[in-house]
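The structure follows.
Here the complex is missing a single protein chain, while all its other protein chains stay put.
Our next item is subunit A:
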Amino acid sequence: MSTVDELPPAARARETRGRADWPELPRHPARRARAGWLAPRREISPAARWTLRALSLLVPLAVWVALSTSGRVDPTFLPTPAATWDAWWEMARSGELWTDTAASVRRVLLGFGLALLISVPLGFAMGTWRWALAALEPIIGLVRYWPAGAFIPLLIIWLGLGESSKLAVLVIGVVFFNTLMVAEAVRRVPQRLLEASMTLGATPGVLVRKVIFPYALPGIIDAARVNSAAAWNLVVIAELFAATSGLGYRIVRSGRFLQTDRIFAVLIVIGVIGILMDVGLRLLRDRIGRWTP
């Protein structure tokens, strides 16, 4: 048995104060928590990033090409990319693609615009005034779980088969979520910033115009960006019922004649327009929210 003096300093320190019988803690050889592809948030090289981004689109495309040209799948169920392109070209040349796209885009702009006109002031009020939050949060929290699609029969009974019932589906589907998200963005304005503003002479009106609104604006645009995607989905759903124009109508009509190549072409157009909307709002947000970290 060695004497205490012969032990290394750490073990010698342990001999004191009743810790002598503690076993050594196991020391694992370098746990490589920051290495390997499973290490969270680890940077990847630009080359790897762009390769993966390209594969993200190319792999599904390749699967589609392989399946549709293999001859094992009936082209009525799965058209080839070439057939889809031909269908797109056919619809573009006859002009029906453009009138349908214009009809859908017009509905989104009107319906989503109306939803913004309602939800931004409501959400702003909820985030700014406790009384507005207390009065509105329970009902909006409940109503947002009603799926907009479930309202379609009711809205057709109430508003008829025209444009107004389609716009109403859009508004109902977007307005509640957007209200709550705007309220959340407004609630993130720091209390200390409001207090500092008050000691600089800000009245409630000034706080709303010159402090709360500019601080919350990037968050409000973010909310609109997320919900514009929902609006774009809803317009197509609304057009599946009793419409005479629009991209959703084009899908129903093509389905009736088993023109799956046209359905595919319309789906791709819907995706591309959605991405363009998203990129546009993202640029707007980055421009207005340049100051955000």
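Keep this in mind: a residue touches a chain if its C-beta (ideal position, glycine included) is under 8 Å from a C-beta of that chain, and two chains touch if they have at least 3 such contacts; residues count from 1.
Operating definition for what follows: contacts and distances are computed from a predicted model.
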Identity of the absent chain, which is to be given by its UniProt protein name, from "ATP synthase subunit b", "ABC transporter ATP-binding protein", "Iron-sulfur cluster assembly scaffold protein" or "Membrane bound FAD containing D-sorbitol dehydrogenase": "ABC transporter ATP-binding protein"
Among A:39, A:196 or A:258, the residue in touch with the chain that has been omitted: A:196
Touch with the omitted chain, as defined above, among A:110, A:206 or A:284: A:206
Of A:214, A:255 or A:280, the one touching the omitted chain in the full complex: A:214
Where the unshown chain meets subunit A, residue by residue: 190, 192-193, 195-202, 206, 210-211, 214-215, 290-293
